[in-house]
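This is the structure I want to talk about, given as structure tokens.
For chain A:
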Amino acid sequence: MREIIKMIVVLTVLSSFSGGLLAAIRGGTMEKIEYQQLVFVKGPAIRNILEGCSNDPIVDRFKIKDGDIERSFFVGIFDGKANTVAFEGVGKGFGGDMGLMVGVNIDDDKIIGMGVTTHSETPGIGSKAQTDPKFPNQFKGLAAIEPCKVKPDGGEIDAISGATVTSRGVCVGVTDATEIYKRLKPQIAEKIQEFK
Partner candidate 1 sequence: MAKTITQEFTKGLWDEIPPFRLVLGLCPVLAVTKSVENGLGMGVAVVFVLVCSNMLVSLLRNIIPSKVRIACFIVIIATFVIVVELLMQAYAYPLFLKLGIFIPLIVVNCVVLGRAEAFAYKNGPVRSIVDGFGIGIGFTISLTALGALREVFGSGTFFGMSVFGPSFQPFTFMVEAPGAFVCLGLMLSLMNLAGNK
Partner candidate 2 sequence: MIKRSFIGLSKPRLEYGSLEDTPSFKQIPTSKEITLLSNSPFDKKKLLLKKKAVVKTGQKLLVYKESDEYVVSSVTGKVSSISSYIGDFGRSYTAIAIEVADDEEIDDEFKSAAGGSKDATLETVKNFLAFAPGNPPVKLFSDKNKSINTIVVCCADSDLLISTNQHVVKSDIDAIKNGISILKTATKINNIIMVASQSQMLKVSAIGEKVNQVNDTYPSALPHLIMKNILGKVVPAGKNPEDIGVCFISAEAVASIGNAFNSGQIPVTKIFTLVKKDGSKSLVSARIGTPASDIFKALNITLNENDRIIFGGPMTGSSVYSGDHPVQTDTDAIIVQDRDDIPVISDYPCTNCGDCVRVCPANIQVDMLVRLLEGGHYEEAADQYDLYSCIECGLCSYVCVSGMPIFQYIRSAKYELGRANTAEATNG
């Protein structure tokens, strides 16, 4: 009996020690990790979309509560004017969820760029959505308040050959993003003032 108690005590103490240690380290590194993830996972897409901006959009970011979730917005300053934000939408591709970054100019509600951040599409086919610049470039200049569709569905986006599902998924993602934009535009406009 004593032995069993000892076992339980030791295991409990050990576990709580471990939990405490980890919680502490987690607390200490959370900010840093988040920043690193943004830099390396979303960074390339954001830089691409907000090409030519004069600030570091990853530093200049803000969060807005959208229902239960917090969404991050990255501010791009062009010609001294903070009029552009990039944020994430989610689409469903062939191999699961795809994350995409959409940049919108809040002055004229137009998409200035789009890039795929995370995906698990077939290498060489669906993955072209991320690697081949032709596809994302089609989204430039589209209105950020309307849903977007591929040509077979009556839209104006040329699907990637052999990867219709992926292309459709990207469009769903962009549409998701436009809906977020529509929903949160007032808050965005308000927050973005701080960067002027």
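Picked so that all candidates are chains of the complex that A comes from, given by their letters.
General remarks:
Assume a residue touches a chain if its C-beta (ideal position, glycine included) is under 8 Å from a C-beta of that chain, and two chains touch if they have at least 3 such contacts; residues count from 1.
Keep in mind it's a predicted model, so treat the numbers as computed, not measured.
Any copy counted, the candidate of 1 or 2 that touches chain A in this complex is 1.
Of all residues in chain A, only 3, 6-7, 10-11, 14-15, 17-18, 21-22, 25-26, 29, 32-33, 36-37, 39-40 touch candidate 1 in the complex they form.
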